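A single protein chain has been omitted; all remaining protein chains appear in their positions.
== chain A ==
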Amino acid sequence: MPERHAARRPDNVIPLREDVVAPVPGPAGPAPEPADWERRLAGGLAFLRRRITGDYPVDDFGFDADLTEHVLLPPLRPLYDTWFRVETRGLDNVPDTGAALVVANHSGTLPLDALMTAIALLDHHPASRHLRMLAADLVFALPVLAPLARKGGNTLACNADAERLLSGGELVGVWPEGFKGIGKPFRERYKLQRFGRGGFVSAALRTGAPIIPCSIVGAEETYPMLGNAKTLARLLGLPYLPITPTFPLLGPLGAVPLPSKWIIEFGEPIETASLGGAAAAEDPMLVFNLTDQVRETIQSTLYTLLMQRRSVFF
């Protein structure tokens, strides 16, 4: 937040320069320089023209940075800033350039934790890094969601894609608990589930990318899952169908998350480059141990953060 106020300051300073006669009084006051709204307008029009004529780049995975920055993420920013008041820690543990694998705990019924982590890294990391997330195949089977996920930089959680992204020097995010983590009942909050089969570790080992354990506190309380309508979920082909205090009781209003206070902490990177590369990835014991180490780190950080938290909502 503070840096955004700072960015606007030059416009507020300009009216003091009385020697310049401004031709047009704009909402930002008379100014010889293009006013803020004009720059926004110019940017908006250029954006519209690019969209209409298809003049924007998309990478091999279907990632559309232009759309992500200007359309997909802006509606989520109020959620990040005002609703959850996300506090980030340890952003300097995420490298400015090059590959890294952010591994985080998953919770909250809907993957808001993934979206908030992506905003944290794009808006608040000094290098404004795009987080390329690995998502479940269900996401890519659903209409509307499938193309949005690809355009937002997600790709299928499989080793081929993870290694391709990491060897391309991207910052990759993975939530290895998957549905077991995000769809767990509220009473098991902040208890990490099994970390998949360690696929993320072998991807990191093969590409020599550091693993950054990431602990997210607050997402568990957004949609406390009290029950699970398993039969209906199976009928709909979903992994779970949550029953929360507000859903399905309040209908669409149940989609409003509870305003919990969030902390996202990026831990010390775990180097994998020196562990032996592809050969190490073929050593199941090493992979299991490293998986456990990452899991333990996140779990203990979660406990520490929970101790520091004054209450769920403040």
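Note that a residue touches a chain if its C-beta (ideal position, glycine included) is under 8 Å from a C-beta of that chain, and two chains touch if they have at least 3 such contacts; residues count from 1.
To be clear about the criterion, contacts and distances are computed from a predicted model.
A single chain of the complex does not appear, and UniProt lists its protein name as "UDP-glucose 4-epimerase", one of "Transglutaminase-like domain-containing protein", "UDP-glucose 4-epimerase", "Monovalent cation/H(+) antiporter subunit G" or "Phosphate ABC transporter ATP-binding protein".
Screening A:161, A:177, A:221 or A:265 for touch with the missing chain picks out A:161.
Screening A:46, A:250 or A:279 against the full complex identifies A:46 as the residue touching the chain left out. Per the touch definition above, the residue from A:66, A:87 or A:283 contacting the chain not shown is A:66. Where chain A meets the missing chain, the touching residues are 4, 7, 23-24, 34, 38-49, 51-56, 58-62, 64, 66, 69-70, 73-74, 137-147, 150-151, 155-156, 158, 160-161, 164.
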